[in-house]
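Here it is, the structure in full.
Note that one protein chain of the assembly has been removed; the remaining protein chains are unaltered in position.
Each chain gets a letter, A and B, in the order it is written, and its residues are counted from 1.
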Amino acid sequence: MPLWNIWHSPNTLNDKEKELIASQITAMYTSAGLPAFYVNVFFHPLPPSDLYIGGKPRSNFLRAMVQHIALRFEDRKDPVELQKRFLSATDRILAPICKKYGLDWEYHILETPRELWKINGLVPPPFGSSEEKEWFTTNKTSRKSEKL
Amino acid sequence: MPLWNIWHSPNTLNDKEKELIASQITAMYTSAGLPAFYVNVFFHPLPPSDLYIGGKPRSNFLRAMVQHIALRFEDRKDPVELQKRFLSATDRILAPICKKYGLDWEYHILETPRELWKINGLVPPPFGSSEEKEWFTTNKTSRKSEKL
Partner (left out) sequence: MPLWNIWHSPNTLNDKEKELIASQITAMYTSAGLPAFYVNVFFHPLPPSDLYIGGKPRSNFLRAMVQHIALRFEDRKDPVELQKRFLSATDRILAPICKKYGLDWEYHILETPRELWKINGLVPPPFGSSEEKEWFTTNKTSRKSEKL
């Protein structure tokens, strides 16, 4: 969590740009206090013969499907304002690279239950807890955390 | 939105057939008033060594995961009747091609929040609005729309 699946036309993002996007996405979540390693960003190149928009093959498209688990808007104060800022931040990451390659881009977010989520066999510690802060600092799971 | 991810056994759908399926799927949504370019259909070939049904590798399967955002059944009048008709229309598209190749097919739909969805950095106009009609006619996003 969060899990970003990004389908994109091939030959549009190079490895350096993918890593940059992934690190910018990660920064959105670490600034909210989430451990960096929670952030999964997966890229999937799709040739025009497998990518259809409006029924037509396309060679210049980027589509992200974002899943939020640990930190859901509905659990926060001011969810509407927070959503708006999050979507704007997402566009600030995607727009430059999409404009460079002439891609249209689209994304949507879904929010799934935190209680149905585990990492390395562990239930992640509660948001804002001292155990989570430890995971944030060490940037990895800690079995000790679960035993607390 | 809508986003169709279709995993299928390789060497079962050719490019022409994929485009036909994508255009038939698109027509289901444009007939409800949605702009054609809202409809994303992605195909993902999966070899038997990556596709297991009931624990066994399969070479003749098609699985669609459909995500609805802009137009959710629950927001419409008569959602139950509408769902039934939509599922039947989906089967009328998938059944002929699946029978041609001897594929079993399965699909499910999930519905996600409209307020967590953007295209080209824009919040899409409300369903049924005059701005949406403009997007339908031009078949592309319009920055003007957002400023209204």
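One rule holds for everything that comes next: a residue touches a chain if its C-beta (ideal position, glycine included) is under 8 Å from a C-beta of that chain, and two chains touch if they have at least 3 such contacts.
All figures in this text were calculated on a predicted structure; none of them were measured in a lab.
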item	value
Full-complex contact with the absent chain, from A:37, A:101 or A:127	A:37
Where the missing chain touches chain B, by residue	7, 46, 49-57, 61, 63, 65-66, 73, 80, 83, 87, 90-91, 94-95, 98, 104-111
Chain A residues that touch the omitted chain in the full complex	1, 3, 15, 18-19, 22-27, 35-45, 67, 69, 110, 112-113, 115-121, 139, 141
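By our rule, only the chains that are shown with their structure count from here on.
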item	value
Whole-Å gap separating chain A and chain B, where each centre is the average of the chain's CA atoms	22
